[in-house]
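A quick write-up on the structure given underneath.
Excluded from the complex is one protein chain; the other protein chains are retained at their positions.
Entry: subunit A
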Amino acid sequence: MAAFKKTNVKIFTKTGPNITPDTIYWKKLGVPALVKEFGSIDYIDFSPVEPHYFAVTCSVRVQIYNPITKVVQKNLSHFRETAYGGSFRSDGSLICVGGEECQVKLFDVSSKSLLRVFKGHSSAVHRCFFTLDKTHIASFSDDKSICLWDIPSESKVTSFSEHLDYVRAGAISPVSTDIILSGGYDNIVRMYDTRINASVFNMDHGAPVESVLFLPTGGVFLSAGGTEIRVWDAFTGGRLLAKLCQHHRTVTCLCLGSGNKRLLSASLDRHVKIYDISSYQVVHTLDYPNAVLSLDVSTRDETVVAGMVDGLVSISRREEETRPTKQERKKVSYRYAPDGFQATSVDTVVCEEKMDLISKHDVCLRKFQYSKAVDCVLMSYITNKKPAVTVGVFQELIRRKGLRAALAGREGKSLSAVLRFLIKYIGDYRFTRTLIDVANMLLDIYDGVDHSMEISVLLQRLAQRLREEEQLTEELLALQGALQLLLSGASVGESNNADSMTDVTNIQPSQSAQSTFVVNIT
């Protein structure tokens, strides 16, 4: 009786998005923990130092969370009105916060004490950042101005009021202490230099700017506003490099991740898009339950925190990579085998001996027929297809000190063949060194000989080739200079980040800070 024929089930390939290394990488973020806060989440900032606490600014307080336990570690609540834009200093010890109170407040993170209050704005301050030298704070306010404050003296250094509308976005250059970038609701992004106390150039973004961001080398910066992100080149005076239109509602926040190789943009359309910095192509998308207002990523992408309009903070942490333990191989037990037992196979395999093919030039070399060997490798097939063989033979002849013998006594055609080979390949940097020796030897031998017309023409061509090579090397050296500048510029950002934090600040609270006293009754 025939066996029962099973039902044929067709398995179709699943259609879906391509799985790229990026998707796999970002999928490793675990299930987000949701924390409910009061009011919408205005700003999230990670501390640059271990253990990478993050400050969440919402309503009238700044909460400092522990990313591992996901609970509030510290709570800064010296605010009468809504606080905005709490950001850490690069050493993680200080935090500056703006707010509806038209002031910028400076806190010590560890003691939670209020150290400085910078007064002078006439309207709410939405963003404030420490400058690169750590002793100044730049603040961006709704009174259309940008102020630079000195921390020790608690005084205003300078201010710029070139915007025509609220300034809601700002950034500090990661390479220069004097460059400030601001984006306003008048659609303009302005770059300021504090040394000349004026804006250097400005760019039209085309929509109210919500966020601006410098890439770590300071040569490129991005502005987000409307549904667009625009990429600008700072070196060429604000040339528009690219427009990224991946969101369908307003983009609210920009930040960098994956060791500054990825750009993340959060939007009101509930998505966070991740772009590759080199190509500005979207590589992954994260989805959130509500419109995302603020976003930050810790170093090495361990934690991604997003703040939403309804006060939810979504904290997703990268899961520890659990390495699958290797399956131990089952050992064969010989316990019950008799003494002297050897597990060998019975058959002996006899390897087939293959004739080693020796090429023609090697045969000649073995017989010390150097001249003939050179003739062999100067065949047009070898010189065209495998110049490395010819060069190898020359090399071997030099080693055997037989080059002179091999090259001597040539005239007419065979000499011109050598010269042609030299002309053709002396420019190839892999062969140049050997071929220079060959050429020198050739000149030694044929120096005093009366050359035919053809040979002299070939010699002239060789000289011409060498001149070209020389020129090229000069150009390459010039290029090397440019490249070195570029690469050293690229390493500026990295070295700054690795700056040791020697100056542990010991700032005493100022008078105005002591006089400000807020009691929160909860």
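Quick note on the criterion: contacts are C-beta pairs under 8 Å (C-beta built on N, C-alpha and C of every residue); 3 or more make two chains touch, one makes a residue touch a chain; residues count from 1.
By our rule, contacts and distances are computed from a predicted model.
The listed options are "Small-subunit processome Utp12 domain-containing protein", "NADH-ubiquinone oxidoreductase chain 2", "Translation initiation factor eIF2B subunit gamma" or "Alpha-1,3-glucosyltransferase", and the UniProt record of the chain not shown names that protein "Small-subunit processome Utp12 domain-containing protein". Set against the missing chain, the residues A:R195, A:H248, A:K367 or A:R433 yield one that touches it, A:R433.
Residue A:E475 is the one among A:E319, A:E411 or A:E475 that touches the chain not shown.
Residue A:K261 is the one among A:K27, A:K119, A:H248 or A:K261 that touches the chain not shown.
Touching the omitted chain from subunit A are residues 215-217, 219-220, 231, 233-236, 241-242, 259-261, 277-281, 427-429, 432-433, 436, 439-440, 443, 447-451, 456, 459-460, 462-463, 465-473, 475-480, 482-484, 486-487, 489-490.
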